[in-house]
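Partial complex: the chains shown occupy the same locations as in the complete assembly.
Should a chain be cited, it is by its letter among A and B, assigned in written order, with residues numbered from 1 in that chain.
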Amino acid sequence: MTDIAFQHPFDDDKLHEECGVFGVFGNVEAAALTALGLHALQHRGQEACGIVSFDNTQFHSHRSIGRVGDNFGDEAVIAGLAGHCAIGHNRYSTSGEPALRNVQPLFADLGHGGLAIAHNGNLTNAQTLRNELVSRGSIFQSTMDSEVIIHLTATSRQARIVDRLTDALRQVVGAYSLVVLTSKKLIGVRDPMGIRPLVLGRLDEAYILASETCALEIIGAEFVREIDPGEMVVVDEDGITSHRPFPTHPRRFCIFEHVYFARPDSIFDDRSVYEARKRIGAELAKESHAPADLVIPIPDSGTPAALGYAQQVGLPFELGIIRNHYIGRTFIEPTDQIRHLGVRLKHSANAPLVKGKRIVLVDDSIVRGTTSTKIVTMMREAGASEVHMRIASPPTAHSCYYGVDTPERSKLLAARYDLAEMARLIGVDTLAFVSIDGLYRAMGETSRNEGQPQYCDACFTGDYPLALVDRDGGQETQLSLLNERR
Amino acid sequence: MTDIAFQHPFDDDKLHEECGVFGVFGNVEAAALTALGLHALQHRGQEACGIVSFDNTQFHSHRSIGRVGDNFGDEAVIAGLAGHCAIGHNRYSTSGEPALRNVQPLFADLGHGGLAIAHNGNLTNAQTLRNELVSRGSIFQSTMDSEVIIHLTATSRQARIVDRLTDALRQVVGAYSLVVLTSKKLIGVRDPMGIRPLVLGRLDEAYILASETCALEIIGAEFVREIDPGEMVVVDEDGITSHRPFPTHPRRFCIFEHVYFARPDSIFDDRSVYEARKRIGAELAKESHAPADLVIPIPDSGTPAALGYAQQVGLPFELGIIRNHYIGRTFIEPTDQIRHLGVRLKHSANAPLVKGKRIVLVDDSIVRGTTSTKIVTMMREAGASEVHMRIASPPTAHSCYYGVDTPERSKLLAARYDLAEMARLIGVDTLAFVSIDGLYRAMGETSRNEGQPQYCDACFTGDYPLALVDRDGGQETQLSLLNERR
């Protein structure tokens, strides 16, 4: 899901996955399992989280700003979320629109029963659809694109909930992995290109849906399979059924899930993310190694690629940068004089190690380049004699419209500068990115299939597989904005 | 407004007005004036309050659980509610449904602009309408009857907002005094019988709408007139216009506003509420005085009637009961042994005064009788030799469906017992209520016009002027209840 009406300030120099989703049907501890699943998916969204359960009579909801452990660690909260089925959602979000109304799962009373929905992805025609719905009398509660789906479902002329949801989804364009809970069913749907992930698991009699396999692991559930692109699975008392209500498209899974978003112990397409990252590091080393003494990861996201790189070239892998994990969300550098310390709140140099050494710094990606610049300065001040930066993805030169929080294109370093300029700005002796074909090789492909790419790689190539309806139609936000304060 | 889905536990032995409303158009301090108006109307609802303003670009909203002074006393909150027009709402509410989503004003983005609404009253066909709306795809945000009005307005086929609102109100049955804010207009509407109050005021160039005149007084506004039953007034940049879109009904103003709800310094129909209460007390004394030494009010609501009573019979008016105004909402009597102290947390006997005296206790009404019983016991323990209770309203024997929080009929003392039984249960030597005609005489009428009563007095007579559609149609709440926790 994304927020239609508000700009996303960028509080960190990384792309951010917008959401994680989870659902369970058929376990008496449904809400507790969902809380654990969301905890395992915390890296996909740390701003807010919510769970909706159904106890055969009533839906229960608890949604909060903050992390899963802080909000669902209390036994009384879990006890309040009664029922044998539940869905949950993690949100990555922003300072622009802090309201609780934008925390998922969304819920609606549809007359024949309630409907709760959790969405990972982004719809590219949400504003267009919203304008139509509002003109026909629908009243929106939030500024989320995802709410369009719930209103399309509510106003569908179809009788059965599965048909109404299908009817709704046929009207949307975009990336979505949905987990839906009704009074009788748990439904999982993945958009026709399978851009965002969704996996199916099993724990005894219960079925589980989750964004990543690591959320199955934490509860001891067995991994069954991925939901296919364009597939809708419906779980109820009679078991699980699979539907294919949408036209077939070739799969275009988001390659950035392998590069950065997913947890290293997750598996997609039978590929371990950890191994994929190590292979990218190895490809990177093959393509562009520079003579050096040490290979140093930028922690934590650059670590697997750095290991792969170091093993490929036979150099020592060393912790030249110490990450401070105690940094809270709220630490504001207090004064101007101190603001320049910046990155040291999160990272510090292991100065005795790097002094006088030629180092290779390995990171997963460069977005705006601000963090890279600070880290290189820090390494130079710690005495590194040469600094070579190696990036385990191609240059990120295009915005994502499919559920990833990217800065405007004009803020992307690689959209503004060529390689030499980037190296100079960041302050490194040499800079190299893995090639797009190197990235595909690390995924086990021979190369990128230019006619029909095997992944969505629009952030690297600008090749957008799905129409950008709102953007290209000049759709402006026309909400009578309500600025809600509490 | 009332809550459709939840039972109202009764935390006090009084009937409770459900709401107060306020609106202002044309003053740069619109939100500050609204906060003051709501403060003056605090007696109409103390559970929650909210203000929505419009600054020609954006609507601003602040809604909170608690009282006006606690939520709108902060200059920053008022500063955030920018604009020259604003509406506000006080809510009396309940422990059953604590959610902020049920705090008014309600807001909706209607496509051509935003709409905020504050409602005092209750719709008797809200559930029926809600079921129809939901079946056509409307998604409700709250469990309040008032939300029906906003969805009917949203789905109206009319073009202009005034026509859409009129269209909506033609479908509802019930009592309502509404204050509505759009991006261009402030609208006030009173239901065709004028059951709930709504007055118009003026402060320099600005127009004011309020439940009672005391809310005009606090901001130094001039009282212009009451809104007529069935009238809709529309204030915009061009001034004020009056509309009569509904069929004419004879006026049936709630007589309990005079008995208890309204503030004594308010004026309805050119009648001072304080004087009305004193006259009721005088009528009561004429009808049923008992020989005694002192007249003692049950504070604070019985005080004006007790003064009228004492002046009529020429006995000393004395403060025989001291009220503790520091009692918070949250004082729970801590243990069983102490629970019997009950009423003393709020009231204590002025024992030196009453010892050995024959006293007349005057109260405005008896609902369940629990407080009366405790107070009589307290007076006896303080040494009163005789206790005569006089009630400045007829027996409350019927529930209200027009916006007043009443217990189920079976909980109403006067619905279960005759006068002698009530006297025995309460423990008084004698008990008397003012007669229904005595009450009308105090209002300046000769008597109640049985064919066409001059007021709504259904709580005394069971004579309901408006159809009880949901109740009589057996409408059950059919919400897919979402039990939201935070």
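Of note:
Quick note on the criterion: contacts are C-beta pairs under 8 Å (C-beta built on N, C-alpha and C of every residue); 3 or more make two chains touch, one makes a residue touch a chain.
Since this is a predicted model, take the numbers as computed values, not measurements.
Displayed in place are 2 chains, all sharing one sequence; the entire complex defined by the structure file totals 4 copies.
In this section, only the chains that are shown with their structure count from here on.
A separation of 50 Å divides the Cα centre of chain A from that of chain B.
Contacts from chain B toward chain A in the complex involve residues 52, 58-64, 77, 80, 100, 107-111, 113-114, 131, 134-141, 150-151, 154-156, 183, 478-486.
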